[in-house]
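A short worksheet on the structure shown next.
For this depiction, one protein chain was excluded, whereas all remaining protein chains were kept in their positions.
Now for chain A:
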């Protein structure tokens, strides 16, 4: 065992080191690619200017601009290789961050390096050759066109949440050329995020999501500005942050954030693109736009805590937030560039199970609304005083349900105590009350699965397990955990001795230790007086007893 442990530790270290070196390599590769891209762009721009200069008649109105441009760039152009080397030197001599910012700024509006602007835009704005080439396929869309692209590149959009929704939103908004993107999230990237949060990569596990997303956005489009808000959004900073943007996109995963963002958008008069996804369903609408409703108009009362579903409990198919997030990006682009018809006063419902989209026609703003009604209670000045966590009875993050205490803790087992009891050979039944689709993911050896919802009708199954209990030593750590590789084994492996409802211990586990208490209360009322549950459930087992347990 000792050697095995040591080997295990060494293997883990190696894997950690590997991960770190991969991350370093990614970061340096990323920097190199950006540098090369910049040089390539310069070269392209130069070649284009040469060509354009030769055919200056084609864009007659721009002739003088072009000539000026060609002249001032000529010395650089003659010896391009040397020029890039010089530029490298320049880069080194300057503050690299300032240079980077400057580069992004120039690219973002494309004005300083533009060559034939005046003739195209009556407003006097200009588009550089890069700008035209990069966005050419969007510029060709008649209803969007040059004016849409120009407005987009002058707009600032805030995305709250860099998860499953935020991934496609930030990717598309960066790629499409939004001038300034704000990214809000206070979480770090985890392995269980990657199936849906596709903006993050393995190399960024453990890193802040905003840094990961910002890198990815700039890798897609280094000509935009990206601002990271790594502390998340709360009642104290929401108005100040949201004020800096033109459009807000809600891509969060929790109820209090949804009310906070909606209220702050009402208080600062910003349109809000609100999307949500869970399991195989999605919802999407645009709030606080024109005379449409806000989130509170529709949902004045938050759903009670026990009725909420969360990705970490109910699951979510990765592509579902992908679809909703992509639609959010579309709505945000329309709002920022002022074209098309938005989802204001409409709600889109996605049913991914049967691939159906329903559209619900909403009403306008509710005159009685707490936030946007005729006598609003919330303003930019007092929003910070509103307690969103209390209002919604939950925290501003997708935390698990609060540990309930239906049974006094001294009348329950810790996971360490459970381990000792299992090893002691004391007659027992280990009852797992999770739903069967969770049980098959991973479970403790020799456990009996009866979901809480079916406990009443399957009490006879428990009774026969109790009847057939035999004293047997059981060391779960010496066995492999049944799970995905081993579905269907390990049930009712007991045989008989002195069975009775009163004297046979029933150890009840669930995922986190809430349902198991309900099960114990019920079992005791049915005469199974020695039923006892485990504080913290399998989560605690994985954390405190055996970290090899594949918790999910």
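Just so we're on the same page, contacts are C-beta pairs under 8 Å (C-beta built on N, C-alpha and C of every residue); 3 or more make two chains touch, one makes a residue touch a chain; residues count from 1.
We take it that contacts and distances are computed from a predicted model.
Going by its UniProt record, the hidden chain of the complex is named "Molybdopterin synthase sulfur carrier subunit" among "RNA polymerase I-specific transcription initiation factor RRN3", "Brix domain-containing protein", "Molybdopterin synthase sulfur carrier subunit" or "Heat shock 70 kDa protein 8". In the complete complex, the hidden chain is touched by one of A:277, A:378 or A:465, namely A:277.
Contact with the chain that does not appear here is found for just one residue of A:134, A:229 or A:258, A:258. When the full complex is taken into account, the listed residue touching the unshown chain is A:349, out of A:349, A:380 or A:454. If you put the hidden chain back, the residue from A:311, A:418 or A:506 that touches it is A:311. Of A:231, A:363 or A:543, it is A:363 that touches the chain left out of the display. Although one chain is not drawn, its touching partners on chain A can still be listed: residues 161, 163-166, 251-255, 258, 275-279, 281-283, 298-304, 306-311, 314, 316, 321, 347, 349, 351, 353-354, 358-363, 398.
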